[in-house]
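Just one protein chain is left out here, and the rest sit where they should.
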Amino acid sequence: MNEFLEFAAVVMGIFISFCMYTTLYGKPNPLRSWAEFSYLGAGTGVSVVIGLTYIWNTAILGMQAGDWILIFSILFGLMMLFRVHPTYGYISRLPLAFTVGTGLALSLRTQIFTAFIRQINATIVKLWTNVPLEFVYRVTIAVSVITILTFFLYTMELSGPLFWTSRVGEYLMYIGFGAIFAQTFMGRLGLFVGYMESLTTPTWKTPYTLASALICLIAAILFDRTGLGEKLSAG
Amino acid sequence: MADEGGIYKRMATYDKRWVYVALFIVVLGPLINPIGMPIGISAQTRHYKAELDTLQEGDIVFSTWNMEFSGYMELKPGVLATHKMFIEKGVKLCIAFGHFEGVALPPEIFKQLKKWTDDYDYTEGEDYIIIGYVFPNEAAVAALAGDFHANVRVDWRGESIEGTFLDEIQNGGDFAMISDYTTGLATTNIIRHIVLEYDTPMVVNSIGVSVPGHLANLDAGLITALLASTRGGAELEFLIGSPGPGLKSMDAFTFGHYSLIIFIIIGNIGHYGWTRRSGARDRTGIR
Amino acid sequence: MGKPVVCSYGCGGFDYWTVAGLSILGYVAKICAETDTRLIVPTGGSSDSYIVREAAVDLVRNAYTAAGRPEAFNEDDMPFLSGEQYAYTPGYVGILVRERPGTMVMTGSHWSEAMNLAEMANAVDSITITAGCYTSNMAALACASDYIMLGEEQPAAGAYLSRDPAQMASIRVQDIYKFIAIGTILLGLIAVNLGSDIINRLIST
Partner (left out) sequence: MSSFFKSRSAQITVLIVSFLLVFIPYFIPWGPLDWLSGKLMTIAAVTNAFTIVIAVYSQFRRSGRFINERRKGWVYHIYLLALMAIMTLSGFIFGQHAGAYEWLLLAVVTPLSSVIYGILAFYMSSAGARAFRARSPHAALLLLAGFVVLMYQAPLTGAFFPGIEGAAVYLTDTFGMSVSRMFSISVSIGAIVLGVRMLTGKEVAFLGFGEGDE
């Protein structure tokens, strides 16, 4: 891509970004609708190109290399498309049953180990070690996992010991939620800071960034105050 | 009566768009005029670097980019710092994408690594091969893990991978390490169908939202090291002595956190000063 | 209040959360049909979601038919918002901003877009009822929503509302397995702290 086209793409990218940021203003406006439909059109186009390229590289090249069994992937794929046909929709049931069957096998054959057995095994540890802090960690984890599990029992009355463990579990869960909320915020902030960093590096981008921010803020307010925002935005 | 509660009511019920304006200012400000405040280095990042230091020249690492372009914005410091270490060590890379937007990443990433690839004569085809978008779903991960060459015949430009260093790879167990950069996507499937099957060591640079989940995997021994979000990447930049986008963003990171803390304090003052007495209800799902 | 209801069942394929989301959608559709309230069901969000969309359309159509108002069912109010998560999100937000629904019910498997949707629903003064399907989502949605179903409260609610014997039995089986997990952990802790890792070895063979 030549230099001018790349420059134009970067500046367009900056401006369309702040058009989408007008979502934060909370009222409909045409800038936001333009950004939304731009992404819907271009994004779907990219997934079509990548999806069909994957089919070509895997199935077609595979058959050319002698893997003739892969002809079934093309056959099943075409049958899957009947899913939206008003009369012959039932044709898609065969490939659906096949893909859901293999999908179930793939997830169930390993999920029992990674998400169930390994997690239980990792909780069953010697509590006392010669490091006091490690003892505190291990007791906290063991008590938290057990009590929070009792909080999510539905088909039995939580009375007696179960009542107290589920109450303790609920409080410990909210401590966990507080820590997790903060970690999640760090991640989201990292996304925003990372993107703003790319809009101010190299520094020639900074004036375009500040100008786009100002233009879009003013436009959002004007579209709202004049009532044009509702009229000119998408249905 | 109308304005009873005055300042406290305003602190409890202000227009939340002021939070948005404040966040824009405290983030863009230090990015345009960096201050360069100090940062602490976590034990988690030191362990991540130690794990990478075990690699030898010629080792083949499976570098799995399980991130959209947007996820790369958060993981950029960790991606660049880790790949600088790979290039300096002479590790060979097999790069795969877990999202269709991955096709936009190599030009962006290798433009930032140009100084390293030139200095160490690190070239595509010889030292790294991009096999492209090969993880559209779990079945594709499992198939590739079991029989690599039956499922990957060409690289992302459509050129054959025969006769390259990837000839040594028959299945997921032949990689010296998996280096994953993830917003979620195929990471769980890689753990299930490669790590669990072949015990291949796996280090993960994860976005903040997935850190709690990966802490459970780290504790269960499913992954060997974890680098958390932008901040982990900035710490790694510091440890390898190569400042980049991570360290540059740390001021904005600090102010972004402090701005939320200030708004929380304001909200609590308003809550005790007005909400409790007025009987109004805070709109939140916490009991 | 005369305002529409927006109810979504998630962006995933036929997984654990989507089945619960569809059961809750069925119940909401029944109430909307009986009370002549407009129901908007955003669909799409991932390539896996195409398969689920057809089942959701049948579900809502059947709910209107069962309520004796088949003519009130409008497939246009079940818009397909692309098979891509980040094209689905602004489309869904656009519906919230334009329609300003009285209530938003967001269940099934939603990912990072859940926060966009919950905060926008709060901004347009909708009653926000959500369900998180992974840890970080639950912590954030607990703050952003008016009412939240934590973890398996969602499938339990789906089973309760649908009265489907198979779903009700599943919740019972899951409780039994949780008891097994609790018992195994307790037994294991006692054994390993008395010097025997028999439980660890037993469950990891």
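In order of appearance the chains are A, B and C, and numbering begins at 1 in each one.
The rule we apply is simple: contacts are C-beta pairs under 8 Å (C-beta built on N, C-alpha and C of every residue); 3 or more make two chains touch, one makes a residue touch a chain.
Computed from a predicted model, the values in this text were never measured in an experiment.
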Fill in the blank from the handout: Missing chain -> touching shown chains A, B, C
Fill in the blank from the handout: Only one of A:Leu127, A:Ala182 or A:Ile215 touches the unshown chain, namely A:Ala182
Problem - Residue numbers in subunit C that touch the chain omitted from display - result: 14-16, 19, 22, 44, 47-48, 50-55, 58-59, 62, 76, 79-80, 82-83, 86, 89-90, 112-113, 115-116, 118-120, 122, 133-135, 138, 140, 142-144, 151-152, 155, 166, 170, 173-174, 177-178, 181
Problem - Hidden partner chain, residues of subunit B it touches - result: 16, 19-20, 23, 37-40, 42-43, 68-71, 73, 101, 103-104, 107, 136-137, 139-140, 142-143, 146-147, 150-151, 157, 183, 211-213, 215-216, 219, 231, 234, 250, 253-254, 256-261, 263-264, 266-268, 271, 275-276, 282-287
Completion exercise
Note that subunit A touches the chain not displayed via residues 1, 5-6, 8-10, 12-14, 16-17, 20-21, 23-24, 33-35, 37-55, 58-59, 62, 67, 69-70, 72-74, 76-78, 80-81, 83-84, 89-112, 115-116, 119-120, 122-123, 136-137, 140-141, 144-145, 148-149, 152, 170-186, 188-189, 191-192, 194-195, 198, 233-235
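Convention: only the chains that are shown with their structure count from here on.
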Exercise for the section: Mind having a look at which chain is the central one, using mean CA positions? Expected result: A
Practice task
Specify the chain most distant from subunit B by Cα centroid.
Solution key: C
Problem - Euclidean distance of C-alpha centroids - subunit B vs subunit C, Å - result: 28
Problem - Rounded Å distance between subunit A and subunit B, as computed from the means of their C-alpha atoms - result: 14
Exercise for the section: Between subunit A and subunit C, tell me the centre distance in angstrom, where each centre is the average of that chain's C-alpha atoms. Expected result: 15
Problem - Numbers and ranges of subunit C residues touching at least 2 other chains - result: 47, 86, 123, 135-136, 142-143
Problem - Junction residues of subunit A - those touching two or more other chains - result: 26, 47, 51, 103, 118, 121, 180, 183-184, 187-188
Completion exercise
Within the complex, subunit B is touched by subunit C residues 47-48, 86, 111-112, 122-123, 128, 130, 134-136, 141-148
Practice task
Going by the contact rule at the top, pick out the subunit B residues touching subunit C in the complex.
Solution key: 16, 68, 70, 136-137, 184, 209-210, 212-213, 283-286
Completion exercise
Per the touch rule, the subunit C residues reaching subunit A in their complex are 13-14, 47, 50-51, 54, 81-84, 86-87, 90-91, 93-94, 97-98, 115, 120, 123-124, 135-136, 138-140, 142-143, 150-153, 156, 171-172, 175, 178-179, 181-182, 184-186, 188-189, 191-193, 199-200, 203-204
